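Take a look at the structure below.
Note that one protein chain is taken out, while the other chains of the complex remain in position.
Let's turn to chain A:
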Amino acid sequence: MSAAGGLGLLVALQHGDSQFPSGGFAFSQGLEASSQLAERLGAFDFAGFMRAQIRHRWAEADRVALVRAHRLRGDLARLAALDREVEASTLVEGLRAGSRRNGAALLTTHARIGTPGAAAYRAMLRDGAAPGHLAVVQGLLWQALGLDEATAVAISGYQAAASLATAAVRLGLVGAIEAQAELARMLPLIETGSAAPVADDEPIRSFIPLAEIAVALHGAAGQRLFSN
């Protein structure tokens, strides 16, 4: 944390807190459909789903986009180019739309509280100059707040796992205590995933075919709790 000492930790806690209004509660990344379509997709296992998401989506895609965005140090034109790369690298519409909506929501909150760069990048979203994917927006904002790269990655990884745990509780797949136990088991995996080096032009990679199919089927379904 480059935000000085104990203050940096407090800033990280504020922005990692699920109470921070970011809009992420509306998305399950295929968890809802995977659990409800088990007869068609195969046996559902919440811990396995979460592990696959962290290893094969967050560590290889969201984390990479976040790190690359953080390193751009508020260069909005280059952030927009990275943002377009994330758009081109996210094949399934439900995941693209969810990431854009989360990014826009987070940006709106930060524009209101005056985080440097937030209002200007939000204007670029409005003009269609950038799609506003969540990981890119996080990299922009958390760097602007003085959080270092490692801290930003830790918040991102924690939120990715915690949001799945919250979704699982809301869907009734696990209880609140069990969700926290599973979240704790996920932390070493996040730490391991965080350690892989990221080149400045590292591709955005993702390999979650089963979850992508679930998201695609989810989009065609009627009654549902989450947007993806």
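Methods note: a residue touches a chain if its C-beta (ideal position, glycine included) is under 8 Å from a C-beta of that chain, and two chains touch if they have at least 3 such contacts; residues count from 1.
Keep this in mind: contacts and distances are computed from a predicted model.
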| item | value |
| --- | --- |
| Chain not displayed: protein name in its UniProt record ("Sugar ABC transporter permease", "3-oxoacid CoA-transferase subunit B", "Glycosyltransferase 2-like domain-containing protein" or "Urease accessory protein UreD") | "Urease accessory protein UreD" |
| Touching the absent chain when the full complex is considered, from A:Thr90, A:Thr115 or A:Ser194 | A:Thr90 |
| Contact with the hidden chain (one of A:Leu31, A:Ala52 or A:Leu173) | A:Ala52 |
| Chain A, residues in touch with the chain not shown (by the definition above) | 40-43, 45, 47-49, 51-52, 55-56, 60, 84-85, 87-94, 96, 203-217, 219 |
